[in-house]
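Removed from the display is one protein chain of the complex; every other protein chain stays in position.
For clarity, chains are labelled A and B in written order, and residue numbers in each chain start from 1.
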Amino acid sequence: MLPVKEGKAVRSSHRLRWASPFFNALLPLAGMLLALLIGAVMLLILKVNPLTAYGEMVAGALGSVSGITQTLVKATPLLLVGLGICIAFRASVINIGGEGQIIVGAIAATWFALTFRTWPGWLLVPSTLLVGFASGALWGFIPGILKARLRVNEILTTVMMNAIALQLMNLLIRSVLMDPAGITSGTYLAQSERLPEQAWLTRLIPQTLLNTGTLIAVGLAVVVYIFLWRTTIGYRIRAVGLNPDAARFSGINVPFNQALSLTLAGGFAGIAGAIEVMGVQHRLLEGITSGYGFSGIVAALFGGLHPIGTIPAAILFGGLLVGGDKMQRAVQVPNSLIDAILGLVVLFVVGSSLWSQRWAARRQMDAIKHQEEQA
Amino acid sequence: MFKRLIVVLVFVAILVTACTSPTATEAPTAAPVKTFRIAVIMPSAITDMAFSQSMWNALVAVQTEMGGETALELKYSEGMFKVPDAAAAIRDYASQGFDIVIAHGSQYGSSVQEIAPDFPDVTFAWGTDVNTFGMPNVYAYTAAAEEGGYVNGVLAAMLTKSKTIGVTGPVEVGDAKTYIDGFVQGVESVDATINVSKTWTGSFSDVALMTEAAKTHIAAGADILTGSSQSVVGSIGAAKENGSVLWFGTQQDQASLAPDLVVASQVYDWTGMIKEIIAKHLAGTLGGETYILQLKNGGLKIAFNPGYALPAEVKAAGEKAIEDITAGTIVVNP
Partner (left out) sequence: MNDVFQLSVIAGILTSAIRLATPYLYAAIGETFSQRSGVVNLGVDGIMLIGAYASFYIVLITGNIWLGLLAAIIAGLLMGLLMSLISVTLKAEQGISGIGLYMFGLGLSSLLFKTTIGTVKTVTGFQSVKIPLLGDIPVVGKIFFDHSLLVYGAFLLIPLAWWVLEKTTWGLQIKSVGQNPAAADSLGVNVDRMRYTSVCIGAILAGIAGASLSISLLNLFQENLTAGQGFIAVALVYFGNWKPQGILWGALLFSTVNAFQLWMQVLGVKIPSDIAIMLPYVLTIAALAVATNRVRQPAALNKPFERGES
C-alpha cells in the first residue's frame, strides 16, 4: 500500500511520462491523417477518387528517383530555414522573416559568385556560402537589434523586411544584376546571369537536381545540435526561451541573446538562398524563395524544434509538397486544393496535444522551480 | 486410353485455336490514330484573362479543330510561378511520353535548357523568348507585343480628349515592357504633346495596387488607360467605376470585362503557331526554330470591341497602322 504522498508523486511522474517521444510522434501523425481525411472529402466533391489522388501523391514523392530527389531538393531549404527557426524559437523569438532572409542570401551569393567568377571552385563555393550566411544574418540582425535596443517587436519588423527584400531583388535583377544575354536579345528577362560553373554545387545524381547542398544542410543540422546543447552560448539561448526571468537573474543578457538568435536564424535562411542559387537554379530569379520562409517554420514545428528532428520533418514536408504537385498533374485538380490540405495539416498537427504537452511540461518545470525557490 | 487421347487432342486443339485467334480476329481496318499529347506549364491561372489564358484558349481551340480529346490530349499545370516546381512538372510530362511540352513562361528557360537534352524525342516549346539554346528539340516563341502596342497607341492618341493617358504596368520586364514601349511610340506618332504617364506596381498579381494606380491616373486627368498582366482587371474595374475612362488591352480580348469601355485589345493568337509545331513534330522536326507572333503572320490580332462605337476615321488610322507594320513601313522598336 503506497502512502498517499508517494501516490501523488507517482501520478505526477506518470503525467510527465505522457510526454514520451513515442506518444509525441503519434499525435502529429493523427492530426495529419485528419487533415488528409478532410482533403479526401474535398476531392470527392471535385469528383476525384481520393485513393487514386493520394496514391499519386505518395508515388510522386517516393516512387521514383526523380520523386525522391525532388523531395530532398525541396527539403534542403526547409531544413535550413527550420534550423534557424529552432534556434530563434528556443529563445522565444518568432522569425517570420525567412522569406526576406533567403532573398538577400540569394542576392549576395549571386553577386559574389558573378563578381569573383575567376576564383577556383574550392575557394569560390565556401566563400559564396559564407557571403550568403552573412547577408541573411544581417537581415535577421536588423530586426534583432531593433528588438534588443528599442524593443520593437520582431513580428512587425520581419514582415516589413520581407517586403523590402522582395522589392530589392526585383530592383536588382532588373538593373544591375540583369542577365546581359537578356539585354542583348531584347527579352529583358527578370533573372540574373548564369552563375559561373565553379560556383555550382555538384550534382549528386545525373539528370536530377539533387546537389551537395543537401549534405551541407544535414551537416549544419548536426552543428546546430552541438551548438544548442553543447556550448555555453547555446545553453544561454535555450535558457532565455525557457524562462527569461530566471535567465536574467542568472546574469544572462536576454535581449542580446534574442538578437543573436534572430541573427543566426537569418544566417541559416541566407544559406538556404545561396544553396538554391548555387545548387538548383544556377542563377537568381523571381520566385526563388518558393514560400520556404514560411514552410520552414512548419518543418521546424514538425521536428519538435529539434535540429535533428527537423531533418525527417523537412523531408516529410518536402515530400508533401512534391507529392502534392504530382497529384495535381495526375488528376488535374487545382493547386489550391493542395494548399488548403497543407494548411489543414499544419492546423491539426499543431493542434494535436503535442504542444499542450510541451506547454504542460514547461509549466511543471516552472512550478518545480517555484517550489524550490520557496523551500 | 482412347478417351484420354481425345481429351488431350481436344485440349491441344483448343490451345492452338486460342493462340491463333488473335491473328484471326485482327480486322483489316485502319489502325487507330495515336492521340497527340500536349502538356503546358504556366506561371499563372488559366483564367487570368491575360498571358496564361491566351495560350490555354489557343490550345483548346486547336483541340476542337482537331476533333476533340481523342485527337489531342491536353494537360496543364498552372500557377507554376515557382521555377523548381515547374521544372519538375516539365520533366515529369516529358517522361510520361507527351509529344510536346510547352513551358509557357520566360522564367522556365534555364529549366528547359537542362531538361531538353535528357528527352530527345520530346519537343519543348518555350516562351516568351527567342533562344532555342541550339538544341534540336527546342522551339522558342515570343510575341512582338510592341506592334499591337503601337496600334493601340495610335488609336488612343486619337481618342483622348484630355491629352493624358495612363499606363498601369506590373513589372518593367518582358512583353509588359515591350508592349508599353510600343504604345508610347504609337501615341507619339500621332501627337507628341500627349502626356503618357506610367506606373509600375512591382507585382504581376497585386490587383489592389493596380486598381489604386489606375484610380490615381484617373484622378490626375487620364481619360484612357492601358496596361498588362493578370492584375489589370483592377485597372479595368477602376475605369468601369469612373464610367467614362476607356481601356486598351493586350494578351487577351478583355472586352468582356467592360463591354462599353474597352476599345480594342491586342490578342495573342497562338493557334497558328501551335498547329505548325504539331505538324513539324509529326514530320520529324522537333525544334530549332523561333516563332514570333506578329501582326504580319496573324499571331497578333487587334480585336476591336463591337460594343464600343469607334469613329470611322480612328478605326481607319488604326487599320493603316496595322497595314504599315505588316508591310514594314513602320518599324516599332521594342
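Definition applied: contacts are C-beta pairs under 8 Å (C-beta built on N, C-alpha and C of every residue); 3 or more make two chains touch, one makes a residue touch a chain.
Just so you know, these numbers come straight off a predicted model, no measurement behind them.
Novice: For the chain left out of this view, which of B:105, B:148, B:166 or B:227 touches it?
Specialist: B:166
Novice: Could you tell which one of A:62, A:123, A:156 or A:183 touches the chain left off the display?
Specialist: Of these options, the touching residue for the absent chain is A:156.
Novice: Which one touches the absent chain: B:130, B:207 or B:314?
Specialist: Of all options in B:130, B:207 or B:314, contact with the hidden chain holds for B:207.
Novice: Check each of B:54, B:77, B:106 or B:230 against the chain that is not shown and name the one that touches it.
Specialist: Of the listed residues, the one touching the omitted chain is B:230.
Novice: Please give every residue of chain B in contact with the chain that is not shown.
Specialist: Chain B touches the missing chain through residues 45, 47-49, 79, 166, 172, 197-203, 205-209, 211-213, 215-217, 219-220, 230-231, 233-234, 236-237, 240-241, 257-258.
Novice: Can you name the residues of chain A that touch the chain not displayed here?
Specialist: Within chain A, the residues that touch the unshown chain are 42, 46, 94, 96, 146, 150-153, 155-157, 159-161, 163-164, 167-168, 170-171, 174-175, 294, 297-298, 301, 334-348, 350-353, 355-356, 359-360, 363-364, 367.
The rule is simple: only the chains that are shown with their structure count from here on.
Novice: Please work out the Cα centroid separation of chain A and chain B, and write it as a whole number of Å.
Specialist: 36
Novice: Which of the residues in chain B come into contact with chain A in the complex?
Specialist: Listed in rising order, the residues are 75-79, 81-85, 87-89, 91-93, 95, 106-107, 109-110, 118, 128-131, 142, 171-174, 177-178, 202, 334.
Novice: Which chain A residues qualify as touching chain B in the complex?
Specialist: Contacts found on chain A: 66, 70, 73-74, 167, 170, 174, 181, 185-191, 194, 207, 209, 280-283, 285-288, 290-291, 322, 325-326, 328-329, 332, 334-336.
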